[in-house]
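Note that one protein chain of the assembly has been removed; the remaining protein chains are unaltered in position.
Presenting chain A:
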């Protein structure tokens, strides 16, 4: 319904080569304004590298990234005022108090809203006198979130915000994100290993594995693109060539991930065909390479 808003985030051909040999290669995707995107992939897939590229914390080797219609490198100063960032570990000095965090952060943002910040402190039960190091992991995340939400940011970039949080804190975060995008003008990209968070909140999924983009698009489309086929130990060899994306074999049977469009007709008494969860897709696309002898 909102037609003229700029794309919240547009990544085109983003590439980063590290001396260690790891490469994030040619990643391209768009996040439309007003939606939540989940960034997923196994450890070491390149999620954090991608987030650092978006934030211009590392130099890219190729590609273009635009944030809220501005260039992530050329317009870095303006971009930083319009985004809110939450990392998986606190980025504040441990001996600072919550009050000091505000005194340090306030001058960095022209649009700093002290009343909004106070509101979040009260809502999250954060006391100004508390030191950062005295806060639990969940409270540290909420402190970063309070800062991220108190300067009129249009895009939130969250790097594993829910890791190490209990179910209540995760649920509260998802409520906050849903309310944040409700007006259709605010957007969120967050990386996570906890796929329950995605099932609930994410509109779009970007899936990275081995430094390359595997999928980007609506979450429903991602899940509907795949099926899990289960059956006896001899069956995987009878599945047509190229139909199997990944397979996990065990003594008495197998689970295979198959693209829905390639789903072969198999006798129902020999196999079980199930919808694929996000976890199934990540798990089986990462065992397939070795087990099926590809790559």
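One rule holds in what follows: contacts are C-beta pairs under 8 Å (C-beta built on N, C-alpha and C of every residue); 3 or more make two chains touch, one makes a residue touch a chain; residues count from 1.
Please note the rule applied: contacts and distances are computed from a predicted model.
The chain not displayed here is annotated in its UniProt record as "GntR family transcriptional regulator", chosen from "Acyl carrier protein", "Threonine/Serine exporter ThrE domain-containing protein", "GntR family transcriptional regulator" or "SGNH hydrolase-type esterase domain-containing protein". Between the chain not shown and the residues A:219, A:248 or A:283, the one that touches is A:219. The residue from A:74, A:104, A:179 or A:272 that touches the chain not shown here is A:179.
Touch with the chain that is not drawn comes from one residue among A:165, A:201, A:228 or A:245, which is A:201. Even with one chain removed from view, chain A keeps its contact list with that chain: residues 1, 34-36, 174-175, 178-179, 181-184, 200-204, 218-220, 275.
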